[in-house]
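In this view, the complex is presented without one of its protein chains, the others remaining in place.
A and B label the chains in the order they appear, each numbered from 1.
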Amino acid sequence: MKRRILSIVLALSMLLAIFTLAACNKDNAGEISDFNFDTTKEVKIVFYHTMGEALRAVLDKHIVEFNKLYPNIKIEHSQVGGYDDVREQIKTEITVGDQPNLAYCYPDHVALYNVAMAVQPLDGLIGATATVTRQDGTTEQVGLTEAQVNNFIDGFYNEGKQFGDGKMYTLPFSKSTEVFYYNKTVFDQNGLKVPTHWWCGDACPAGCDTSLEYVCARLKAIDPNCIPLGYDSESNWFITMCEQLGTPYTSATGEHFLFDNESNHAFVKKFREWYLAGYVTTQELSGGYTSALFTKTDAGRCYMCIGSSAGANHQIPKDKDTGELLFEVGISPIPQANAAAPKVISQGPSVCIFKKKDNQEVLASWLFLKYLTTTVEFQAEFGLTSGYLPVLETVGTNEAYAAMLAQADGGFNLPQLATKVCLQQEKAYYTSPAFNGSSTARDEVGKLMQVCLAIKANANVDQEIKNAFKAAVDECKYQAG
Amino acid sequence: MTAQNITMQEKDMSRVHARQRVMKIAVQVGLYAFLGIMALIVIFPFYFMLISSVKSMDEYRQTVQTLWPRDIILHNYVDAFKTANLGTLFLNTMYVGVVSTILSLVITVLSAFAFARLEFKGRDAMFAALLATMMIPGELFTITNYATISAFEWKNTYTVLIVPFLVSVFYIYLLRQNFLQIPNELYLAAKVDGTSDLKYLWKVMIPLSLPTLISITILKMMGAWNSYVWPRLVANDEAHRMITNGLRNAFTDSTGDVNIPVQMAAVALVSTPLFLVFIFLRKYIMKGVSRSGIKG
Partner (left out) sequence: MVESKHPWKAWIYLAPAIVLLLIFTVWPIVNTLRMAFLENYNIMAATVPGVTFNVGLGNFQQVIQYGGFLTCLGNTMLICFLTVPISTFLALIIAVCLNAIRPLQRMLQTIFFLPYVTNSIAIGMVFAAMFNMIGNNFGGEGELLITAGIINNIIGIFGVEPINWINVGSSYAANVFVMVVYIVWNALPFKILILLGGLQSVNKQYYDAAKVDGTSRVRTFWRITVPLLSPMIAYVVITGFIGGFKEYSSIVGIFGEDMGPTGDPRRLNTMVGFIYDALANHQGRASAAALILFGIIFVVTMINLWVSKKKTHY
């Protein structure tokens, strides 16, 4: 009996110890105020990204350049996997205070890290007027000059302040967007026009030949064994439609999940009709990137494809055996709902800096990030290698970059063509609000799209759409709550 | 008359025998037919995997799939090997498998010996407590263990793939049951002879329970081969990536139409080592697994 009591006491005291242990926490460094960087002391910083081998080579090359200016900053960088892997890795590292200094990020990642208040706001750094003398004797201002800020493409730069608290947390690194790929050969043969809007409505006369719906119907009539359109990302589709139509999707403040509304039900219902008619498929519904359907020539092929501009090299229709081009590809901006206010998603990584106890680490990270994002040579070379869009307006002044753009065609130089199209729609880029739960919303509307498209032909469509929307909102609330 | 009767009886008897024999044959035929069909069902996925792995994409996508490939495209295997970078994955997995098996065996043998042969206070209570932990879903450990190994700074090392799972209560349990079957008299005799525990363990207990040890080895190797969730979390860098993760990554990150034949080739390549081990050590696996199983 005595022993039993003893063991209970022991167990209780263990539990107590654990609770107290849990109560003491690591202290987090706050906003930094001292912007003087010590160029004599060695600092090591860690950068997580998703770059493949070729891009790492570009990065390494420019790290050498950077180290000529700041030999005391040692940069360790590693490819952690995909974007989700970076997020998962960092998320768990934050819990033990072991996060890197810099990382590739999407806005929702930042919102997630900020549950632990782990991300360094950049406003102080951007505005810092302190100067630092570099190894080659030149000096630079720690913060961004006005010219540097203006050189960023606005839509990309503003993504850093989408967090509802007015603070800036990220700098854009390299970007991509969605473009409309089409089989130019088949379009020309059949006298089809490139669609500029989704469907016929108030804005255009019924039966006009520039609506996507019309083109789908024509293509389906020409080749019944085709799926005219492949839309890669269900999530992007939903969110972009909300943006284009001006209907609520999410909000960073107040009630977050606003996408369950009549007008959103309506466009989803419309697209379900398209799906039932065999007009469209998506990545999830077809089981792979739709570029595969676009580049093949047998049953189940697509003649149009809305996908990432960075994936243009996958849209080149090469013959498997001979390597010859099977047809010519055209690229244009995606269809719009409102020609006056075009909207297209801005995707691709930004970079955030994590708070660290050592001020010098934060400053070193900032100087490195600033170097990468404001140096035209790096941005151009990175863009050339990756197919992603540089974030600077003046990148065209780079000779190599300009020469590359000049080569653009609808064949093997498709990536260049994609870039060219993207650079012309600079004003249309949007990013959706970021908050803790925004990635859930993104995932859920993607799933919602799948669910609604797959509603059976004989079902009570309106009711099922309503249920699916409600389920999606509930899921978001549960995940975010 | 009597002679006639006898022959009649003999005839009856032989008729009965004949009927019994026919029945017996019929039953045997039935048994073989049933087992044959079941065996076909069991083996079909492997067959499908193999034939699909050598088909061309076009042939795979035929409306009615062929049960024997028209052209055998072995190049799928080369593609699979390259796509999934199987070489590194194999080596990583082998390394983790071998090291963790050896360490795990040492720990398991020592613990099982203590539980089976030594008398100490709280032994039974502790053993019961250990068994109780087996009921807890292992997933529950993941999040805390992640925090622990991060604190140890073990992430993206081989250590993190090996150490946390060295102790398996199940293996200790298996081996203890096996040790218990070895007559106690042997141990007493050894004690009288002045043989040390360790020597006794090495000379008597281990040889006698070799089948179980071999099955533990194989189960452990299979564990390394099949692990997925934990490695994905703690060691997903290229240098330490394990085979299942590599397999899944290779075919989920791929751009374009999933090339199922190549995917099947990769699955076949990943499955082959397990089958080879199984074919050569079949007896031990089956004996070990079944023997330890029954005595629950």
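Quick notes on this one:
Methods note: a residue touches a chain if its C-beta (ideal position, glycine included) is under 8 Å from a C-beta of that chain, and two chains touch if they have at least 3 such contacts.
Small disclaimer: the values here were computed from a predicted structure and weren't measured.
Checked against the full complex, the candidates B:Y95, B:F141 or B:Y158 give a single residue touching the omitted chain, namely B:F141. Interface note: of A:A57, A:A130, A:V149 or A:A299, the residue touching the hidden chain in the full complex is A:A299. Seen from chain B, the chain kept out of the figure touches residues 27-28, 31-32, 34-35, 38-39, 41-43, 45-46, 48-49, 52, 60-65, 106-108, 110-111, 113-114, 117-121, 123, 130, 133, 135-145, 147-148, 163-167, 169, 172, 184, 187-188, 191, 197, 222, 225-226, 228-229, 244, 247-248, 251-252, 260, 263-264, 267, 270-271, 274-275, 277-278, 282, 285-286, 289-291, 293-294, 296. The omitted chain makes contact with chain A at the following residues, 14-15, 18-19, 22-23, 25-28, 88, 91-92, 94-95, 97, 112-113, 115-118, 220, 225, 227, 275-279, 281, 284-287, 299-300, 447, 450-451, 453-454, 456-457, 471, 474-475, 478-479, 481.
What we mean here is this: only the chains that are shown with their structure count from here on.
For chain A in complex with chain B, the residues that touch the partner chain are 78-82, 85, 88-89, 92-93, 95-96, 98, 287-289, 291-293, 295-296, 298, 311, 314. Chain B makes touch with chain A in their complex at residues 58, 146-147, 150-151, 153, 155, 233, 236-238, 249, 253-258.
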